[in-house]
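My structure is below; once you've seen it, I'll send some questions.
Of the protein chains in this complex, all but one are displayed in their positions.
Presenting chain A:
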């Protein structure tokens, strides 16, 4: 490993590879990210709750403004972790594993609220809380993968030891993301097909599309804000672990 600070002009990538620099920069960005996230979520949810009732779904359509962003996020967070996993395996970026470990619990929470809100929406609209159709099952599998990843990243006492195996699990699990996205086209599902990301444009009036996109933006910003905080915490946790070992060694040497 070469000393980053020794080279004359480090690239942006390597500046971010230095955890101390990362802590400085993220500390400055963090409050703005939380602020923007809260404003967007508030505006999106307000517009969503005041949107007119759907002619078929009635008022339950308001559940869409949280359910759909949660579903998008559950897939996006795994994608973010997959990019980080590449960072671990290909570039050995020191923060890549921190990113995977920090994102996993946040992804699990967004996936579980996606499942819960979907279930609550399904009861009045489909007449059932749950069916084992392709979309619902593949998202449930995603949730289980998040739980497995959380267990793996926290199984070993020394933080960071599980980096490689966690990265491999994340990349293997990425197979599920296109399966979730296209499950509604490939199989006969109770879940409706895509209505925003379609080849022929969104099939949704602006009164629904605008609050949906603002709400999605808000929750995405919220994820990145929480992820940043969790990453900072993980860096500190690794420092605490390293210093604790140092303290133990010193105490041993003194005796």
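Criterion: contacts are C-beta pairs under 8 Å (C-beta built on N, C-alpha and C of every residue); 3 or more make two chains touch, one makes a residue touch a chain; residues count from 1.
One rule holds in what follows: contacts and distances are computed from a predicted model.
Student: Name the chain not shown, per its UniProt record: "Anti-sigma factor antagonist", "Two-component system chemotaxis response regulator CheY", "Heme exporter protein D" or "Branched-chain amino acid ABC transporter permease"?
Tutor: For the chain missing from the view, the UniProt record says "Heme exporter protein D".
Student: Hey, which of A:29, A:155, A:203 or A:242 is the one touching the hidden chain?
Tutor: Checking each option in A:29, A:155, A:203 or A:242, the one touching the absent chain turns out to be A:242.
Student: Could you tell me which of A:25, A:89, A:112 or A:190 touches the chain that is not displayed?
Tutor: Of all options in A:25, A:89, A:112 or A:190, contact with the hidden chain holds for A:112.
Student: Taking the entire complex into account, which one of A:100, A:167 or A:230 touches the absent chain?
Tutor: From the options A:100, A:167 or A:230, the contact with the absent chain belongs to A:230.
Student: By the contact definition given up top, give the residues of chain A that touch the hidden chain.
Tutor: Spelled out for chain A, the touching residues are 1, 3-5, 14, 17-20, 45, 53, 58-60, 62-63, 66-67, 70, 94-95, 98, 105-106, 109, 112-113, 116-117, 120-121, 123-124, 160, 222, 226, 229-230, 232-233, 235-240, 242-244, 246-247, 250.
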